[in-house]
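The structure appears right after this line, and notes come after that.
Missing here: one protein chain of the complex. Every other protein chain is in place.
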Amino acid sequence: MRYLPKSPADREAMLKAIGLRSVDDLFAPIPAEYRLTRDLNIPRQMAESEIVDFFRQRSRENGDGYTSFLGAGAYFHYRPVIIDSLISRGEFLTAYTPYQAEISQGTLQSIFEFQTMICELTGMEVANASMYDGSTAAAEGVMMAVRLTGRRSVVVARSLHPQYREVLATYATHQGMPLSLVNFGVDGRINLKELENSITPETACVLVQSPNFFGTIEDVNAIAEIAHKHGAMLVVSIAESVSLGIVEPPRQADVIAMEAQSFGVPLGFGGPYCGVIATREKYVRQMPGRLVGQTVDKQSKRGFVLTLATREQHIRREKATSNICTNQALVALMVNIFMTVYGKVGLKELAKQNLAKTAYAASQFSKHGKLLFATSPRFNEFVVQTSEDPYAINSRLLGHKMVGGLPLQKFYPELGNAALWCCTELTTRSAIDTAVGLVAESERSVRSAKEEVEEVAR
Amino acid sequence: MRYLPKSPADREAMLKAIGLRSVDDLFAPIPAEYRLTRDLNIPRQMAESEIVDFFRQRSRENGDGYTSFLGAGAYFHYRPVIIDSLISRGEFLTAYTPYQAEISQGTLQSIFEFQTMICELTGMEVANASMYDGSTAAAEGVMMAVRLTGRRSVVVARSLHPQYREVLATYATHQGMPLSLVNFGVDGRINLKELENSITPETACVLVQSPNFFGTIEDVNAIAEIAHKHGAMLVVSIAESVSLGIVEPPRQADVIAMEAQSFGVPLGFGGPYCGVIATREKYVRQMPGRLVGQTVDKQSKRGFVLTLATREQHIRREKATSNICTNQALVALMVNIFMTVYGKVGLKELAKQNLAKTAYAASQFSKHGKLLFATSPRFNEFVVQTSEDPYAINSRLLGHKMVGGLPLQKFYPELGNAALWCCTELTTRSAIDTAVGLVAESERSVRSAKEEVEEVAR
Amino acid sequence: MKHMTRKATRHVNQNEGLIFEKSSPGKAAWKLPPLDVPEVDTTALLGSSEREDLGNMPEVSEIEIIRHFTRLSTWNYAIDLGMYPLGSCTMKYNPRVNEAVARVEGIANGHPYQPEKISQGALRIMQTLSECLIEITGMDAITLQPAAGAHGEMTGLLMVRAYHQSKGNARKKILIPDSAHGTNPATAAMVNYAVENLKSDSRGMVDIASLESQMNEDVAALMLTNPNTLGVFEQDIHKIADILHAKGGLLYMDGANMNALVGKVRPGDFGVDVMHLNLHKTFSTPHGGGGPGSGPVAIKKALEPFLPTPVVITKPDGTLSFDYNRPHSVGRVRAFYGNFGMFVRALAYIQANGPDGLRQTTEDAVLNANYIRKGLEGAFDLPYSTPTMHEVVFSDKLQAKKGVRTMDIAKRLIDYGFHPYTTAFPLIVPGALMIEPTESESKEEMDLFVEAMKSIAEEVEEDPQTVLDAPHTTRVSRLDETAAARKPILRWKPA
Partner (left out) sequence: MKHMTRKATRHVNQNEGLIFEKSSPGKAAWKLPPLDVPEVDTTALLGSSEREDLGNMPEVSEIEIIRHFTRLSTWNYAIDLGMYPLGSCTMKYNPRVNEAVARVEGIANGHPYQPEKISQGALRIMQTLSECLIEITGMDAITLQPAAGAHGEMTGLLMVRAYHQSKGNARKKILIPDSAHGTNPATAAMVNYAVENLKSDSRGMVDIASLESQMNEDVAALMLTNPNTLGVFEQDIHKIADILHAKGGLLYMDGANMNALVGKVRPGDFGVDVMHLNLHKTFSTPHGGGGPGSGPVAIKKALEPFLPTPVVITKPDGTLSFDYNRPHSVGRVRAFYGNFGMFVRALAYIQANGPDGLRQTTEDAVLNANYIRKGLEGAFDLPYSTPTMHEVVFSDKLQAKKGVRTMDIAKRLIDYGFHPYTTAFPLIVPGALMIEPTESESKEEMDLFVEAMKSIAEEVEEDPQTVLDAPHTTRVSRLDETAAARKPILRWKPA
């Protein structure tokens, strides 16, 4: 096997040194009746060229070459080339968790920078080294609030990503954390009145997403005020991190649970992504996940270490703030490099381009379909209601090697033939125009079909 | 500009430190009448995403996705993934020529290993650190022989790669090195009688290629004997280095001039490739190009340095063995890694697969077209003569996203409708069968057309 | 330090400050294409939601970023540089072809919501990997959704709970051996189970008598690591499974140590009901400085209804699809389908090995651990002499007499050019040195390791201070962790 650095002679010599006669002796501790005496029934050993061919073939079956208007928690932004150049260095790629600080300063310092930038962007005071993804970060953020407030129930906006809601439900079920949902209004934002009514003295926190699942920016100020008034915390989920370049961060939140995939992480069919939790300094000891801190060595030289480990499972076991151990470090490094490349000015300009493309697309679509939640500010997503079922429209778009917006019926039946469209800096005007053209055609044909029917009826 | 690590304030501060008021002052030494006062008329500054798009577009116009039967000095072999992983490390990619040995041991040791492996494979005693490519290596190999023998004329096999011959002609013209050509026989090998007759007391060397341009393996023993009998040296060019896995190297040669592209270097539309010169130890001081040698440091620790630099242009100027300075170091590193991956056993097995594919293809083609030089041993190329013009056949193959063999008429008009086909380990049986099928079809239709004519004539 | 130059030397190495310290207004590493739609008035669009500025985000050029991270990287140790014998972590070679195929366009850029019609490639990868893992574990079904080992544990226990609940009683507690990894109890707590410790016997295995006495109808499952964290195979595994099953309990296996078993024995065959795998350990996906991982959970038939949604199925027409209609599912543990990029890498690893390669891999892993054990016996105390599988655990008992503890030896190992082993785990061995070489180490590298460890043992006798002050060859010396935790500085701030 080409990964194994041993010759038959090496194996012989080692067995001899150990004092064994055969490899079988090594497995003597395993009861004989369980020992496998046949080959595993898996594909035969393949050449590297065959492996590459296999995955190229899979790639061709996987939407390679399609233009997409999908967002909904996974965003297609340009990834600067240097991200992969740098994360591919074996020193980053093949290192473990930086437990041995003296030979892990590369990883540690980069996480420290990551934490800093997440703080700068979110307006929070501390950020951790990463969580599995935005959905689990939201769930853990809620659990944090539960621990901090000593209350157990949770108020959740319906405009939170439906899969995030599902994940939260899974996490919450057995922890005795009742969830209640608050609807959105015609403006696509959480219904503030309903929110106020939902909060009880048992409410640990309110969880909203902004920009929310519809791309609409919530009035976080107002939400925070309501939550805080009732002694509940506010947990804000951010799924589209590029929005932070131009959208005021939810500074009033107590916990921000973010998905940083937009910052240089490939779509990758849904993962690995990069969750993060950011919060106020005073809550740091209830945070889940790893934290890197600055310190000094024996010569007073600046250095970085994993710190506050007493929150974690390997020290606290069943009393830990979370069971998380392995996180998303390398993905956080991608995020870190992306944030560094765009930086203070670039992130703003990038966000502006997203805004401009989306504004153009929304205005074009609204000439034919119905733009929902039109009155609220939005970032790079919007909902269009059509006369025809969006699945039908999308299957026509597929013929043009285009993937249309995400049909919402399955998540929000009340929205009917609505679909969630997304534009980023990579969406070209011509792609928008083509998609709009197909929607317009659909509307025209539905209209003419209707007119025909009316004609006949008349 | 995103590559420039300066802020406007930095530039200000630096100008001030220098004592200048403006950047223009820096260019005062250039006579004003020559200073450009307009923008260069070149494409505007592009975003990285645009650059990537531009080249993807070019890629699509460039045979992406075609199966090819082309060889003729540029071979499509599988390139193990680790080659690019390793050469992409900045420490190799962005280092200069290893003049400062103490901080260049990585490059130096790897060249030393490269030199060693080239020696092992060619059967020579010394090898240099690389030449531009196989063609210039051949020309410089010949110049070496001219210096070593004190003779000036050169006998060249017509079965040497036609472009190598052209390059040699260019190099030789003004150096007063008359060239004479020796034809090949019906077996595709150099005509030994003609060779013997061509050699004069003024002949510095005989230059042949093996496997030659037709893929035929020359009888190097016999050629060497003839050359040496007349006091001429033998320079052997090797264009398909994978052949060395299974074909006896030309150990009788005095100089081997090799193109190592087959060893892990991308086809890359013809370059960069990796020439190498290998020879006997006694000729080392007439070698062109860089050499790495082993030595010790002050603590007697083994280390490597550039050595025998007194042959080179920076020391000897117009008396140097060559004007070469920059060579193909990074490409030589690719070659080095490839040789290391396949090693002693793998190179042989790889060569065997090439042999088997080619034997199969040659036998299939010979059922329809005429296999030329059929009696001689060959490696992974062969010549097929067809009734129809191979350009016509190839344009039909193109329709199947296949690139047929290289038509030879332009280089060897006497071979008529002949084309040079190549198979490597990457050529699939089904591709061969498809190509053979199309050739068979061509033969059938020519035959039936002829029969029709004969019918009419009758 | 007589031997250390055989393995490592010091070499000049670039310092590098924080990226913020290189920032200066007007530098940039980015450039956007010209906008092909009308510019917008951001204030008009966003109103009070518009952001003013981005605080202390850096402004640097591309070359500075390349240098920044390249320089930082040179302060890291990594598998690519040498042996990384962290016990329980399985730091094996991360094949580069895995990285290459994970970056193939349609695989890297597939959107999780793209229509299934154009997702057949990704679905096929998930299905093929699932089939391989089911065969390797001897289980009946699997979910790939969990993002890491601990996440797999949670998913597994959620299914355990759902299973018991379906029988009318969710039960109350999970038995966990005292040698277990911290995630095991932490996970049990998250699924609202009480944790009950199970003690190990003198062989370092589950104490059967204790298990028998502690097992009852309140116990939902035993979470067993096998081989356990001492690197010892639980020889009474049959009995253990029987004891659990007899009282309706389930056997959960933490599969972190599957590298000792793949191709040689299958947990499904020895009574395991639920188990998770760590693709980032056994299946070679890179650790990346702490993640990402992937923690598939394999189960027996009886637990299948409870799998998280969605599940990959084959439709009658032969195409693949996600099945969301699973009324008994424990729900979703993560958005989308899991760390798909890791599935790609793990499958590429399995393909590169095949059945013969996987078996040889396991054999070499166990051979290596035993070779190290043999080499270090005598020089270090071996608290359990039970046969070793893929890792061996020594203690610092002999060295502690001189005041040198496992962490000191670990730090000294750095000077010899090695990454330390795992320290202070498992908890049942005071001052543990937990060494897992994996199959990726050559005899040469291990000989150097044994030599280094023995040399340190000698140093402890002759010159303990050198060991206590180690490391001596690194850019920074031992860092003050207490100060770091006392007054945490968790982010940079402008001076």
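Chains: A, B and C, in written order; residue numbering restarts at 1 for each.
Criterion: a contact is a pair of C-beta atoms (placed from the backbone, for glycine too) under 8 Å apart; a residue touches a chain by one contact, two chains touch by 3 or more.
A quick note: this is a predicted structure, and the numbers were derived from the prediction, not measured.
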Which displayed chains the hidden chain touches across the whole complex: A, B, C
Option touching the unshown chain, where C:E217, C:D242, C:E377 or C:E444 are the choices: C:E444
Interface with the undisplayed chain - residues on chain A: 2-10, 45-50, 81-82, 85, 90, 103
Touch list for chain C against the chain that is not drawn: 5-15, 22, 31, 61-64, 66-67, 70-71, 74-75, 80-82, 93, 95-96, 352, 414-415, 417, 440, 442, 444, 471, 473-475
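One rule holds for everything that comes next: only the chains that are shown with their structure count from here on.
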Intercentroid distance (Cα basis), chain C paired with chain A, Å: 21
Whole-Å gap between the CA centroids of chain B and chain C: 46
Gap in Å, rounded to a whole number, between the CA centres of chain B and chain A: 48
Residues within chain A bordering two or more other chains: 48, 52, 80, 85, 88-89, 425
Multi-partner residues of chain C (each touching 2 or more other chains): 28-30, 32-33, 59-60, 62, 66, 70, 97, 99-100
